[in-house]
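Reading through the structure tokens given below for one structure.
Heads up, one of the protein chains got dropped from this complex, but the rest are sitting where they should.
Order of writing sets the chain letters: A and B. Residues in each chain are counted from 1.
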Amino acid sequence: MSYFFLGPALVFLGVLFLVPMVNLLLLGFQGFHHSIFQDTYLVYVIQFTYWQAFVSASLSVLVGFLFAFLIKEWNVFGGKILWKCGLLCSSLPSIIVALGILGSWGKQTTLFGWKGLLLGHVFLNFAIPLRLIGNALSDRERTSELTAQSLGMSRWGVFCNITISSIRPSLVSSWILAFLYSSTSLFIVLFLGGGPRFTTLEVALYEAVKLNLDNGRAIQIALLQAGVGAFLFFFYLKLQKKTNLESDRVDIQFFAPRRAWMKGLGGLCLWGLSFMCLGFPLVSIFVEGLGDWSFLDGAELLEAGLTTFAIATSVVVLSISILYPYLHYLYQVKPQGETSGWIWLIAIPQFFSSLVVALALSVFFPLVREVSWLSYLAVVSTQTLFVIPLIQFPLREGFLRMSKERNWIAQSLGASGWQRWLWVELPFMKRSLFLSALIGFGFSMGEVISILLFSPPGIKTLAMGIFQAMSRYRFQEARATTVVLLVVMISLFGIAGYLEDRDESSAR
Amino acid sequence: MNQVLVENLLVNRAGFHLNLERLGIESGEVLGVMGQSGSGKSTLLQALAGFVPLVSGTIKVFGNEISQLSPEKRKVSLVFQKPWLFENQTVLENIAFGLKLQGLSKKEFQKTAEEWLRKMEIEELKDRRAWEISGGQAQRVALARAMAVHFPLLLLDEPFSALDSPLKKGLRKLVKQLVRDSGFCSVLVSHDWRDIEEVCHKVLILSEGKGLAYGTVHEVRQNTNPLVRAICED
Partner (left out) sequence: MKPVLASALEKCQVLLEALQNKSQQKHLIFWSQLNPDLKNWNETARGYLKSFDLVQKYRDAKEGSPEAFLYSNSVESCVEFSDKYSLEIKKQEFAELGGLIFLSGLLFVVLRWALRRKNQVRFGILLLVSLSFCAQAKAKSEPILRVYSYDALTGRNSFGEFLSKKFFEKHHVKVQFVSFGTAGEAINQVVLEGSKTKADLLMGLDEVMFRKVQKRDLFHELEPSLSEGLVPDLKKSTTRTFIPFDYGFVSFVYDDSRTAFPKKVSLKTFPEILSAQHKVVIQDPRTSSLGIEFLIWTFEKLNDGAKKFWTALNPHILTVSPGWSGAYELFLRKQADFVISYTTSPAYHRIKEKKESIKPLIFEEGHFRQVEGISVLRSSSQKELASRFIQFVLGEEAQSQLPTYQWMYPARKAVVLPREFQDIPIPKQVTVDWDQISSKKDQWIQDWALMLSQDPK
């Protein structure tokens, strides 16, 4: 019985991720020779990759912490909006972020290089520490802080000695994730880097795969990347096992400012920073994108839109079809026991860059780049591998809220397995399914790498159109297309955010 | 004559053993089950409903051996502490859920469901959804849903504990009357002796998976075992 539910996900993950990745790593080890490190330029690229990731992650955590602190502890004006904007920022395709930054700050100053990289990475990644640290700050145990203060410790002392250690796991996890995403980012480096001095392993991998057809070199680079990804995955996993102290439900904003003007100033700084780093790039896209649409070909745009829609729909359907029975078994059917291992299994792909995964797939299944329908399948499958870890959250929430008692009642009244699923479980899970579909759709719409690597020439999605326009520095055309994509994505995430709030309030 | 007969029941659940020699319930009778936390009360109900497999023993309901049947075939209905109504359905549809599965026509199951609405005195809630009614009303709907199908065995797992006193009183009386009138057998698990006193005919006191006392309400109340007395205390 378990095979029926777990089978599709395990087979999918096994055939399309684990086996190709293992094959890639084996090929990498076989062909590996220490002389690769005699390639001075590659050594430079490795150093630069992880140095810029270190700086980007540190800056992202700093900014994210600042936002989280001011929103959760100081309760600044409009904090809820900023919280949701953070989610939007991290969900935007990196290509749109690069376009926004180039179109806004790029006009004021020379951004190519460190400035562009850091701005782009912070934009995309600050929401991770914002969410993780913000939730840790909300849920932390405050009694010990109050006790320490009552014993004479200053607030700063409490912060350094008690608060930091209680939120340390979230600080470290968010740093790890931000480091991972910064080290594997492609489009930010491609468009805002500007040449060999600012090339990362991901860009070198892209060049090897797409431009030079040098699979040997690509595999070597992928091996390095995969090694780092695997190390970070295990480290992150270990971090999750540490138990946090239970929240004591003491709802006091311990670090709230003592003067009202300080709170106002804090809010102003936060909004100012948000606008400069986040709002300005996005606003510039809309203002300039809406200005001139003559660059756009209506028929091409429609075709790209339909292709985007078709691929996104396929990805969502496939992801949910695979993940739903998997989670259904773990939360509804399986006898009580540990499920976290099974959950982490499906989340593994997100610790590797999509380019590495796509390369592994194309090396293991060479026909995918030759035969049209296989190429489509490869595009959909690659995206599905990355959508599954994303949509597991709303689905898991739904399953956790669904009680076994309700199921038992239906069963006791004579409902068979299918009848219970259709009449009891599915209606209950409707909202979670819809939320998952929205998230999956949003992700797929902005995904470019799988299209770049696998899709037959002439097939274009909206995101691909933006990439092509940007590669040719046709910014007006890119902006106009981005406006279309952004409107759809913001609407999707707006609905998703609304549903999330409704879920939270109904859970309460 | 016992219409529900449990003999030599042995259940093993994650290292916990539930062992009962003999249990009998007559038609129209309610058997109360009490005990401390972890004594096996819920395990007993789950075993009767089929959600926990038996190691050995038999369960006969109106002469039919049901211990090897799957839960959907046992004709045992359930009510829990929380109503667990089906959210996407109206009150009427909730009550009619089991009736539909019996193969009744639309007209028939609607008529039966409406009848039960009247018995539960909640006719005005017919078209409401689960989130539009109060806790007490929802529990009535849950009871109606379980009883409308007229299964020979009705299991109640602390159905009144989430309700306030006036509601409890009304519901206890209603349950006793309905069980008696319909003629099915019922098992009521509760921590509250008043539930047992007002609703049940017989009581089983469980402790560490074994029966500590069994008899009529009066007999068990008179039991001198200090543990039994402690459990039966208000």
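Following the convention adopted for this analysis, a contact is a pair of C-beta atoms (placed from the backbone, for glycine too) under 8 Å apart; a residue touches a chain by one contact, two chains touch by 3 or more.
Keep in mind it's a predicted model, so treat the numbers as computed, not measured.
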Displayed partners of the chain not shown (whole complex): A
Options A:S2, A:T110 or A:S340, residue touching the unrepresented chain: A:T110
Options A:F29, A:Y44, A:F234 or A:Y498, residue touching the unrepresented chain: A:Y44
Residue in contact with the excluded chain [from A:K84, A:K115, A:R155 or A:R474]: A:R474
Of A:P169, A:G194 or A:G497, the residue in touch with the unshown chain: A:G194
Chain A residues that touch the omitted chain in the full complex: 39-41, 44-45, 48, 110, 112, 190, 194-197, 199, 207, 210-213, 297, 369-371, 456-458, 468, 471-475
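By definition in this document, only the chains that are shown with their structure count from here on.
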CA centroid of chain A to CA centroid of chain B, Å: 48
Of chain A, residues touching chain B in the complex: 336, 403, 405-406, 408-416, 419, 423-424, 427-428, 430, 506
Chain B residues within the chain A interface of the complex: 14, 49, 51, 71-80, 82, 84, 86-89, 97-98, 101-102, 131, 142, 145-146, 149, 151, 155
